[in-house]
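Left out: one protein chain. Kept in place: all the others.
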Amino acid sequence: MFDIFFVQQLVNGLSVGFIYALMAIGFTLIFGVLNVVNFAHGEVYMIGAYAGWLSITIFAPPLFVVILVALAIGALAGFGLERIAFKPFRRFRDEASLKSKAMREATLLSSLAISIIVRELAEKIFGSNMQTIPQDYLLLTPIQIGPLSFASGQFLIFGLSIVMLGGLQWLLKRTQVGLSIRAVANNPMGATYVGINTERTIIATFVIGSTLGAAAGLVVGLYQGAIFPAMGFAPGIKAFVAMVMGGLSSIGGAVVCAIILGVAESVTTSFFAQGWGDLVAYVFLVMTLIFFPTGLFGGGRDRV
Amino acid sequence: MRRSLSILVIFIAIFVVLPGILAVVGGGYWFRVTTTIGVFAILTMSANLVSGTTGLMTLGHAGFYGIGAYTAALLATGLHWPFYLTLPVAGAVTACFGILLALPTMRLIGIYFAVATLGLGEIIHLTLLNWVGFTRGPMGISAIPGIALDGLFAASDMGNYYAVAITAALTAFVLGRLAHSYYGNALRAVREDDQCAASMGLNVVRLKIQSFAFACFFAGVAGALWAHTTGYISPGDFRFSESILILAMIVVGGLGSLPGAIVGAVILLGLPEVLRPIGDYRMIVVGAVMFLSILFLPRGLLGETSVLSLMRRQFGLAWDNAKQLGWRQ
Partner (left out) sequence: MTKQCRTLLATMCLAIFSCGAYAQNKTVAIGYQAPLSGEHAQYGVLFRNSATLAIENFNKSGKLPGVTIQLKFEDSKSDAKEGVNIAKKFSDDQSIVAAIGDFSSGVSMAAAPVYAQNKLAQLSQTASHPDFVKISEYQFRNITTQAYEGPLIANWANANGAKKIAIVAIQNDWGQSVVKYFADAVKANGGEVTETEMFNPGTRDFRSILTKIARSNPDAIYLGSFYEDGSAFLQQKVQMGIKQQVYATSSLYEQKLLDLAGPAANNVYLSTTFLVESPEPHVQAFVKEYEGRYGSKPQMFAAQAFDATNIVLNSIVAAGGANATRAKVRDALAATKDFPGVTGITSFDPKTREPSKILTKLQIQNGKYVLLK
C-alpha cells in the first residue's frame, strides 16, 4: 500500500535532519582537530543568526549579502572563541598535563562558560524573546510538487549542506590549509615536528568551522522564523549526537547520521506521539553505539 | 591521631557549627540553599567517581537523579512509605537501572561513552515527561511528604538539613573509602589506560560497571532527598542542562577530587544566590567566575594530585601499606 502521507513525512524528516546536519558539519570539523567538545558552537550559530538579522533590519540587503555578513561575523566569532576559550589551555605542553584527564576536560568547561556568558549577554542586549523577521526574508515560500509540499528554505538548507560538505571536502583534500588541518587532526605533535604551524592551523579550523556554524544558524533561523538567544542549544545536542554516531572523524558520516536522526523523529511522530520522537532518536543513538562502538563511519581512529 | 582529629573537626563543622550559624543568622533561606548544595554535593561526589576517578565522562547523571526522585516520590505518595525506606530503595532502584542501562554501553570509551550517557539521560527525561499514565508526565508529582517521623519530629528546615548532611557525610565516607584505596587505584588505572589495566589482571568491564552502579545508587539517593525536601518534582528538574551543571561543578572543583566535587557544588550553587543583589547580571558573573577559575586552575580548584596527599595526611585514607588500609583484590 503506497501512501503519499509517508512520503511527506519522509520529506519532513529529511528537512529536520538537514538542519542538524548543517550544524554538525562545523561541529565535527572542530572536534576532529582538537578532540574536545566545543560547547560554544551553539552560540556561534546564534551569533550568525543575530548578525544576519541585524543586517536585515538595518540595511535590508539581498539574501546572499545577509549570508555573507553572517559568514564574516561567524569567522570573527570563531577566531575570538579560539583565542579566549581554547588557546590559554595549550600553554601546558608537558607530558603529565597532556595525559591528565582533568586538563583535557578543561576546555570543555571554558567553552561552556563562554557559551553561558555569550547567551546571557545576548539576552541582555536583544531580550530573550524571538526577534521579528521581515516576512520577505522568511524562507517559507510554499512550493508544491504534486501532492507534496515543500518550503523554499528546505531547498536552501539542502543546497547549503551539499555545498558545505563538498566545499569542505575540497578544502580538506585539495588545499594546503586542508592538508595541515588533517595533519594536526591526526597527530598534533607530529604535525609540529614536520614544520606545520599548529597554532595557525587550529585558528583556521575554528574560523572555518564557525563560519559554517554561523551560516547554518542564519539559514535555519530564517527558515524556522525563530531567532532567539537559546536557539543553538537543542540543535547543538543533536549535532553532537550525530557527530558521535557518525564516528567523530567523518564529516560525511555526521551528515548521514543527522539525517537518520531527523527521519527517525518524523517517522515516529507519524506512528506515535511527537513526544516520543526525540526518544526514538536517542534510542537509535544508543543502539548504534552498542553495535558500532566507534560510530557508523568511524574506525580510522579507534582510541581517542 | 591526626586522622580522628580531622574527622572530628569536620563532624563538628557540619553537624554543630554550620546548622548553628544558619539557625542564628540565616533563617530558612540559607537553610534551603545549604540543603540544595548538599543534594548536589551528593550528586557531584557520585558523578565524580565515574567521571573523575574512573574517567568515564557521564552526561546523563540528571536522568539517574530523576529516577531516584521519581521512585521515592511514587513510593511516598502511592504507598505512603516513610523517607527512611524510600531513600535506600530509590538508590537501589536507580543502581539497578544504572547497571541495566550501562551493561551494553560499557564497551564504549571516551566521548562515545559520554554521548551514550547523554542519550540515556535524555531517554529517561523524555520517558518521565511523556509517560503520563505512570509518572503523571509534565504535571509532576506534588504533595510528597517531607522528612518527618510520626511522634519524633515533623518536617522542618533543621530536619531537612540533618537528613541531607548525614546522607552527604555517609556518601563522602563511602566514596572516599572507595576512591582512596587499592580499589580506587584500580579505577584510576582503568582511566589512564584500560588496555594496560586489563593486561595487569584487572577486570575492566566489571570495575566500570561497579563504579557506575555506585554512582547511580548515590544519584538515586540524592534524587529521593530532593523529592522529600522539596515536596514537588516535575521532569523539568532532571533535564540535560542539570547534567551539564553537575559536570561543570566537578570540573571547577577538579576532576577526580572528592573534596573538589563538594567545592564545585558550593560555588556553582552558592554563587548565584550570593549574587542575587546584582539581579539580571548574575549569570554573566557566574560564567565569568567559571571561566577564570578554569583559566587559572585548569586542573580544578582542588586538583586530584594535591587532594590525594591531603587525604592521606589528614584522614589516613589512600593506600598505605603499613596500616593495611584500603581494599586488596
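Things worth noting here:
Chains: A and B, in written order; residue numbering restarts at 1 for each.
FYI, a contact is a pair of C-beta atoms (placed from the backbone, for glycine too) under 8 Å apart; a residue touches a chain by one contact, two chains touch by 3 or more.
Nothing here was measured: the structure is a model prediction, and the numbers come from that model.
When the missing chain is restored to the complex, the residue among A:A60, A:I162, A:A273 or A:M287 that touches it is A:A273. Hidden from this view is one chain, which touches chain A at 5, 8-9, 12-13, 15-16, 19, 120, 123, 127-130, 132-133, 135, 138, 140-142, 144, 149, 151, 224-226, 228, 230, 234, 265-266, 269-270, 273-275, 277-278. Considering the complete assembly, chain B touches the hidden chain via residues 27-29, 31-33, 36, 126, 129-130, 132, 137-140, 142-143, 146, 155, 230-234, 236-237, 269, 272-273, 276, 279-280, 282-283.
The criterion applied here is as follows: only the chains that are shown with their structure count from here on.
Separating the centre of chain A from that of chain B, both taken as means of CA atoms, is a distance of 32 Å.
Within the complex formed with chain A, the chain B residues making contact are 52, 55, 57, 104-105, 107-112, 115-116, 118-120, 122-123, 126-127, 129-130, 191-192, 240, 244, 247-248, 251-252, 254-256, 280-281, 283-284, 286-288, 290-291, 294-295, 298-300, 303-304. Interface of chain A with chain B (complex): residues 37, 39, 85, 88-89, 92, 99-103, 105-106, 108-110, 112-114, 116-117, 120-121, 124, 237, 240-241, 244-245, 248, 273, 275-276, 278-279, 282-283, 285-286, 289-290, 293-295, 303-304.
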